[in-house]
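Once you've had a glance at the structure underneath, I'll fire off some questions.
Here the complex is missing a single protein chain, while all its other protein chains stay put.
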Amino acid sequence: MKKFSIFMVALAIVSGQAFAGGHKALPSDAADEQVLRIATSSAGENSFIFTGLSGGGDHQNWQSFLWVPPMYFDENKELQPGVFNKWESNSDFTEWTFNIDSRAKFSDGTKLTAQDAKDTWEAMANPDSRNGRIVGYIGNVQGFADAREKKTDKISGIIAEGSTVRVKLNNPDPIFHWRISTAHMNIVKGSQAKSGINYWKPENNPAFSGPYVLSQYNPDQNTATFTPNDNWWMDEGPYLEKITFQFVNDGDTLAAMFQNEQIDLSMQQPSPILKKIMPDVFEPAPRIGFNSFWFNVGAAPTDDPMVRKALVLAIDPKEIYKAAFPKSQFESVMPRQFMDPNLQCYDDGIVYYDFDPEAAKAALKASSYGGPENLPKLRVTPRATWPPLKRGMEYAMEQWRTVLGIQNVEFKDKPQNFGGDSGKVNVSRDDVAARFPDPAVYVFKGTHSTGPIASGEMMRAYKNEKIDMLLDEAMMVEPSNPKRCALAHEAQRLFLNDWPMIILGKPLESINRRGYVKNVYSGPDIARHAPWKIYIAK
Amino acid sequence: MIIFLSVRLFRWITGLLLVLLVSYAMMFYGGGDPIKQMFLDELGNTQYLDQKMIDSEREKYGLNDPFIVQFKNYLLNITKGDWGTSYRAQRPVLDMIKPRLWISIQLGFAATVFMALVGIPLGVIAALFHNKWIDLTIVGTIVTINAIPVFVTGPLLLLFFVLIVPIMNVPYGWNGLFDTQVILPIIVIAISTLPIILRQTRTSVLEIKNEDYIRTARAKGLSENKIILKHVLRPALTPVITSLGLVMITLINGALFVELIFNIPGFGKMTIDAIRDVDHPLIMSTVLVGTLVVMGSNLIVDAIYFLVDPRINN
Partner (left out) sequence: MKKTKSLTEIALARLAKNYLAQIGFFIVILFLAVAMIGPVIAPYDFLSQNIDRALEKPSLDHLLGTDPMGRDIFSRMIFGARTAAIVAFTTTILSLILGILIGTIAGFFGGKIDSILMWLTDVTMSVPGLLLAILINASIKPPISNFFDQLYQSTKNPFFLNTYLIDFVIVFGAIALISWPGYARIIRGQILSLRQQVFVEAAVSMGSGFGHLIRKHLVPNAIGPIVVTVTQGIGAAILLESSLSFLGVGVQPPNASWGSMLSDSLSLWRSFPHLMLVPAVTIGIIQIAFIFLGDGINDALNPKQTRR
């Protein structure tokens, strides 16, 4: 018996609230008490926030509890209706029409309208909402650029007509409906979306369209509570009486909380030891994308492709992967190419390269520096303190030392520790993630000159005209057409020929939950989808 | 008295300005780009920034101004009581600091009291039995425990008391000072500075025990207990109190690891997050508060100094 009950005080705050209305009959194996305890971590306790507009971060991933997304991909990577129950496009994919489910309404009882969708997306486009990902979702919509530059607060290409939302695109996009099928595009009540960044706090009476509402929020204690939405509009659920959130930072502490039955569900990965003790906590989740070390093509010496080739070939892909993710700690898939195995048209016959120390030495010799002696300093960073990433980098540094004789390497765990030199960092780590299973978009994000990797801090202005052309063409081809696949593969081939990166890999991500928490689903979008189905079994 | 206080105040204000200027300069020139930091997730992955968004945010926070202008604005706002808004949490910094600082002060104070109550008596006992086995056991045990970093002892103790000898749950959050879950964190914090007090007490008692006037007192036939209470303890406590002040500062500012392991929403954790996020208003406020805490503690130490050892007066 435990002497102290930690949660009593925290729960007492909200326990006065009776469980009323909208309560559906529980599944037959449900437990008497339906309370779910979630641990969450994020980019730091200072970002324990639940705004639905900023698109990103750990907490965004719980927002499917508060708002129903437009549509979502389920655990089998199939598209399911959300707030939008019908979607269609014209024949050349330049205009899309979405129909709002007639039942959809907010927790304050008002109907969810097309105008709400328009207002929300316009608010997201405004840079003040700090939504960095929105360009990847609706950047192709007519008038988006003007709204992004704050020339206007309206997006002309989004037209609200009663219960339908019509979207006009600049360029044809046969998968535009996939792009908005994420919890990052949740539709918030329009008047609130435009009323400022703090609209979602309980004191401002926010309206939610999801199965639960945010009823208590304490940013100083880092706790929050969700309770059922009295005006829930779908047929199923919600079954839980209450969801409590705690902010837990340390992986070992989190594992101890799981073992001690203080926590039922978490997004953050607990310490790997838990996998040995309580394997039932881990259930694989089909995420797309993995970590890689990218070369900065804008700074010496990695602007020289031969140097990049030497640095890549000196790394044994099997060993760097083993060093980062030891078998006893992680279950994982070893990547041998840029594309992720969870994507359609993945071809495991493609191999980026094999370990070849002799070729690596030859490449360094053939580079403009002629050998390790004249090579300028390499600045490297895993950009995080997570040990696997650091180990991967340490392995690479040691290989460069022993195979190539390169010793002039400076390591920092974060790019800002290079101070004013952070633009000269030669090797840094990031992942390419995709929220829907489309290989062309995935390759686009990683290789196209306007994508986040090529244009951003990883490669700093990588541009290959041929790749851009291939992908621009691929974007307009239907996913069912094998040509889309072929174009993506060709772009990947060209990209890998430029020696842009060292692939590190990624452990299999999992849904971390106790076995008695049922119906926790996760698809390619990181958010838990269909949270209204979750219940606690006996 | 008034002159003393105003001189003191002048010293404080000039000192504070110097600390703020140096910190601001280092943060400004070496802290990294706060706007980029704002959009990193927990693995340091970028969140697809576009230049328009960076420009918009930089403009909003006045980050394009030169250093002097920014620092001047910062000082002006501080005098108006506006400590700024956290870039990351989007809340007024003052609202964030108050509850966290209060928690840290309570923790630090409780740990100091615990430490003094345990450390001083143990130090006296150790000194009285100088080089006997009691002395060696006390000093040895405390020093050994202390010699291991807090971020090692913390998780070990936590796991031990939660899973192996299950007498408690994993502490979470802050339910006030009089909740049983703070016991373990307080002990862990106190352990980190216990040896300083213990050794300080032991050393000064040893010194004073051999002073001439004590031997005179002994020669006069005063009982050993009386000598210790009356003549040894009081002067011996003076240096102890000095270090007590230093220790309290360490505890309030430095309970970081304990806050991390025991999920306590305190000041140290916020400081580290602020630095990591390059959250300028928050960093400056933690520097400001940290400096004020230290200065305040020094004042209290000085006051107690006067009371305990009248010799200092002249």
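A and B label the chains in the order they appear, each numbered from 1.
The rule we apply is simple: a contact is a pair of C-beta atoms (placed from the backbone, for glycine too) under 8 Å apart; a residue touches a chain by one contact, two chains touch by 3 or more.
Model, not experiment: these values are computed from the prediction.
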Kindly state which of the options A:74, A:252 or A:283 is in contact with the chain not pictured. A:252
From the list B:14, B:64, B:77 or B:216, which touches the chain that is not on show? B:14
Contacting the left-out chain in the complete assembly, out of A:77, A:390, A:463 or A:493: A:390
Which of A:194, A:322, A:365 or A:463 sits in contact with the chain that's absent? A:322
Considering the complete complex, of B:196, B:232 or B:264, the missing chain is touched by B:196
Take the complete complex as the reference. Which residues in subunit B touch the chain that isn't displayed? 11, 14-15, 18-19, 22-23, 26-27, 29-32, 131, 136, 139-140, 143-144, 146-149, 151-152, 155, 159, 195-196, 199, 203, 206-207, 210-211, 242, 246, 249, 253-254, 256-257, 271-272, 275, 283, 286-287, 290-291, 294-295, 298, 314
Since one chain has been left out of the picture, which residues of subunit A touch it in the full complex? 251-252, 255, 271-273, 276, 319, 322-323, 326, 328-329, 373, 376-377, 385, 387, 390-391, 393-395, 397-398, 401-402, 407-414, 416-421
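One rule holds in what follows: only the chains that are shown with their structure count from here on.
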Subunit A to subunit B: how many Å between their CA centres? 38
Which residues, counting only subunit A, touch subunit B once they are in their complex? 2-7, 9-10, 41-49, 55-58, 127-128, 130, 132-133, 135-136, 148-150, 197-198, 219-223, 246-250, 252-253, 256-257, 259-260, 262, 268, 382-384, 386, 389, 414-416, 419-420, 422, 429-431, 433, 452, 456-458
Inside the complex, what are the residues of subunit B that reach subunit A? 29-33, 36-50, 52-53, 56-57, 60, 86, 88-91, 96, 99-100, 155, 158-159, 162-163, 166-175, 179-181, 260-263, 265, 269-270, 273-274, 276-279, 282
